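The structure that follows is given in the form of C-alpha cells.
What you see is the complex with one protein chain gone and the rest in place.
This part shows chain A:
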Amino acid sequence: MGSNEQTVLQFVPSPASVSARVHPLVIFNICDCYVRRPDQAERVIGTLLGSVLPDGTVDIRNSYAVPHNESSDQVALDIDYHHNMLSSHQKVNPKEVIVGWFSTGRVTGGSALIHEFYSREVSNPVHLTVDTEFRSGNAAIKAFVSVSLSLGDLQLAAQFQEIPLDLRMVEAEQIGFDVLKPTNVDKLPSDLEGMEASMERLLALIDDVYKYVDDVVEGRVAPDNKIGRFISNTVASLPKLSPYAFDKLMNDSLQLGDLKPSKKKYKLIEIRKRTTILETTYFLYLLHPTS
C-alpha cells in the first residue's frame, strides 16, 4: 500500500450537477403500464427516451415498457422487444434517444443489473423510480444516476445517487388539470366553458387580493411591503381612465349604437368580461412566478 500513495477513494463520475426533467406523458405511461402489468409481476420496467439538453439536464419525454422476468438473483430482459420498440420510436422521432430506464417501486437488488444493461446502451443512464404502490405514503418519483466508488483504478462498488428531478408539468397545465386529474370527465370543456372557468378563478384571485388589502388596512394582517409593492405596480400598470372615458372608448370601438337591443345585451356581457380580463390579466402577469 505504501508504494501507491496517490490512490484515493472517490466516486466516478463525481456526482456533478446532473438533473432531470420528466414530462407528464411519461408518468401517465408508466402508470398505465403498471395497471396493465402481467399477473405475477411485481413491477414493470422500461426504457426512457428523450434528450440531454445543452445545460446537462436530462429531458425525459417518452417511455415504453419492456417485458422482463425477475427472480431472486437474476433479471431477464426482453432485449429484442426493447430494440424493436426503440427502432419504431426512432422512425417517428429520431431526435429521441435512450436516456435511461424506469421501474415502478423502488431501487432493488436487480436494479443494478438492469442499470448495467442500460449503461451499455447509453453512457450514464438515468434511473427513474415511480412509487406506484404509494409505499412511502406519497407519490414519490425519484431519479438516480449510478456512481461507482473506486480506489484508484480498482472499482469497489456502485451506488445509486439521487439527482434533482423537475416535475413541473407545463404540458399538462396547458391541457388543464380539469381533464387530467379526475378519473372521469363527462365532457371536454368547450372554448366558452374553459373561458368561464378561467374567469372564475381570476375573480376568486381578485377577491383574495381585495381581502388582503382590506385586512391590512383594518390592521388584521401584518403588512408585507413586498406584496404591497406588487399590488401597487399592478394597479399602476393600468392606464387611469375615468369611467366615462372608459365607456366611451368601449362604445366607440364596439359601435354599440348600430346594434339591435338584443344583440346589445349580449355584447355588453362580452364587454364586462373583457374589462375584467383587462383588469386581471395584469394581476396575473405580475403574480406569475416567471415574469
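Convention: a contact is a pair of C-beta atoms (placed from the backbone, for glycine too) under 8 Å apart; a residue touches a chain by one contact, two chains touch by 3 or more; residues count from 1.
Keep this in mind: contacts and distances are computed from a predicted model.
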Seminar exercise, completed: Expected UniProt protein name for the omitted chain (select from "Large ribosomal subunit protein uL29m", "Cytochrome b-c1 complex subunit 2, mitochondrial", "DNA-directed RNA polymerase III subunit" or "Eukaryotic translation initiation factor 3 subunit H") would be "Eukaryotic translation initiation factor 3 subunit H"
Problem set entry | Residue in contact with the excluded chain [from A:S123, A:N138 or A:S242] | A:N138
Exercise. Footprint of the hidden chain on chain A, which residues?
Worked result: 23-25, 27-29, 31-38, 61-62, 64-65, 67, 78, 81, 84-85, 88-89, 91-93, 130, 132, 134, 138-139, 141, 167, 169-177, 179-189, 191-192, 194-195, 198, 201-202, 204-205, 208, 238-239, 249-250, 253-255, 258-259, 267, 270, 273-274, 277-278, 280-281, 284, 287-288
